[in-house]
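Every protein chain except one is present and positioned as in the full complex.
For reference, chains read A, B and C in written order, and residue numbers begin at 1 within each chain.
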Amino acid sequence: MLDQVIFYFFAAIAVVSAVLTVTRRNAVHSAIFLITALLATAGIFLQLRAEFLFIVQIILYVGGIMVLFVFVIMLVNLDVAVRQMQFARQKWVALLISLALAAQVGLMLWSSRNMPGQGVPVLSAVPADKLPPNSEEVAKSLFSSYLLPFEIASVLLLVAMIGAVVMAKKRT
Amino acid sequence: MLPIGHYLFLGLALFIIGAIGVVTRRNVIVILMSIELILNAVNINLVAFSRLYGDVAGQVFALFIIADAAAEAAVGLGIIIAFFRNRETVLEDEMDLLKW
Amino acid sequence: MPKAYLPVLIYAVLVMAFPAVTLVFAKLLRPDSTSYGPKLQPYECGIAPEGHARGRYSVRFYIIAMLFVVFDVETMFLFPWAILYRGWVMAHLGLFALISMFVFLGILLIGYVWLYKKGALEWA
Partner (left out) sequence: MQAVTQATMEFMKEYRTPLICGFVIVAVLPLIVGYVVLVERKIMADMQARLGPMRVGPHGLLQPIADAVKLLIKEDIIPDDADKLVFWLAPVLSVGAALLAIAGLAIGPAFQIAQGINIGILFVVGVSAMGIFGIVLGGWASNSHYSLIGALRSSAQLVSYETAAGMALVCGLLFAGTLNITSIVQAQYDQGIWFGLLAPVAFFVYLVASIAETNRAPFDLPEAESELVAGYMTEFSGFRWSLYFLAEYTNMIVVASVATTLFLGGWLRPFPRTHWLTWKSTGMDFFDFLPALLMVVVGAYCLARTPKQPVRVQQLFMLAVAGMCFAAAAVLAAPVIVPFVKPSLAAAVKPLYEGIHGGFWFICKVGLYIYFFMWVRFTLPRYRFDQLMRLGWHFLIPLSIINVLLIGIAMIIGSYYHLNGWWLLLATIPASIIALIIALFILALEQKGQPQKAAGAAPDSYA
């Protein structure tokens, strides 16, 4: 009961603010609503008992990436841009994409419901009290099975760092 | 945990909203934000399945996706800044030169 | 929802309500503002503001924020390592753990040195 209330609460916030993110004309408002959507997603993570991911979402996404977005919005002076046309005329493409995706997930759910006993929708989760402490568990998994991706992530970050500085710094 | 369908539909909704944003908006920064929405939808699905199967692998994947989103945002916004410096605009349909 | 977070959720609502309620309360309490004209202009030491304030600012702010995001990701990967490290040391696996983190940090330190040489960390 409580789980449901919390899920619908966060899901409603996430969807509404996602809609507002893509429809606001002012990019700063878009960013604020994206922050709300990300926080609501963090709430969903918490509801799914992924505590560590919840805080990573808040620290990295909200406290890191969104700060970057807000900075850039302020750097490129969007007061001029607000008065320009904000939406390209590609409504039909958008409609097509959304219909295709919805059909795909619907088909997946429908077909798996017909599978005898094995379908995803009827599978029940591991009981909550049997779950180990989350951050330790994520850490163990990260440093045993996913050690190589972890090391490669540092290369990705290195590339991002160099790429961004090369892009943004004035060529002198 | 609720049945997995709830989470899949939430992820689907966010994904579609993000995709529509990518397709219809002209402002590149908002397009990047829509991409963040899409990544978020993917993360919701991963975490939901991770909870369903009681396996943290999905969460580790989501962790990497967030790290990747950070890298993507850094480089993407760097490109926007470089572009803005030269063309004084952030609208994607005005990005019509391969080299300037 | 893990049970321990329910009070936090309630507290979060309380905390967000507190400034909002006090703002409304202060609005009811204080006399209505009758200010007009120059008083409502942004303060620029008495000189009439020139141009729009949301102009363009130095790109260095962006570079700082971008570096912060990269280093923040790195810190977030360090936290899970840190909480397991003591156990590894106790089990005499410390060297392996240290080397795995050394590689990670080392690759990023290469980036740091590059930035240092490039002068991206300089402000002036």
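As a working rule, a residue touches a chain if its C-beta (ideal position, glycine included) is under 8 Å from a C-beta of that chain, and two chains touch if they have at least 3 such contacts.
Note that the structure is predicted; figures quoted are calculated from it, not measured.
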>> For the chain that was dropped from the view, give me its touching partners among the shown chains.
In response: A, C
> Considering the whole complex, which of A:19, A:55, A:97 or A:126 touches the chain not shown?
Replying inline: A:55
> Where does chain A touch the missing chain, residue by residue?
Replying inline: 26, 28-29, 32, 35, 51-52, 54-55, 58-59, 62-63, 66-67, 70-71, 74, 133-136
> Footprint of the hidden chain on chain C, which residues?
Replying inline: 2, 4-8, 10-12, 14-16, 18-20, 22-23, 25-27, 29-31, 33, 35, 39-45, 49, 52-55, 57-58, 60-61, 64-65, 67-68, 71-72, 75, 78-79, 81-87, 89-90, 92, 94-95, 97-98, 101-102, 105, 109, 112, 116, 121-124
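Methods note: only the chains that are shown with their structure count from here on.
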> Counting C-beta pairs in contact, does A-C beat A-B or the other way around?
Replying inline: A-B
> CA centre of chain A versus CA centre of chain B: separation in Å?
Replying inline: 7
> Which chain A residues touch at least two other chains?
Replying inline: 3, 47, 49, 52, 56, 60, 64-65, 68, 72, 75-76, 78, 128, 138, 142, 153, 157, 160-161, 164-165, 168, 170
>> Give me the residue numbers in chain C that touch at least two other chains, ranges are fine.
In response: 59, 62, 66, 69-70, 72-73, 76-77
> Considering the complex alone, what residue numbers of chain C touch chain A?
Replying inline: 1-2, 5-6, 9, 52, 54-57, 59, 61-63, 65-70, 72-74, 76-77, 79-81, 83-84, 97, 100, 103-105, 107-108, 110-111, 114-115, 118, 120
>> Residue numbers of chain B touching chain C in their complex, please.
In response: 63, 66-67, 70-71, 73-74, 77-78, 81, 85
>> Under the stated contact criterion, what part of chain A meets chain B in this complex?
In response: 3-4, 7, 11, 14-15, 18-19, 21-22, 27, 30-31, 34, 37-38, 41, 44-45, 47-50, 52-53, 56-57, 60-61, 64-65, 68-69, 72-73, 75-76, 78, 81, 84-88, 90-91, 93-94, 97-98, 101-102, 105, 109, 120-123, 125-126, 128, 130-131, 134, 137-138, 141-142, 145-146, 149, 153, 156-157, 159-161, 163-168, 170
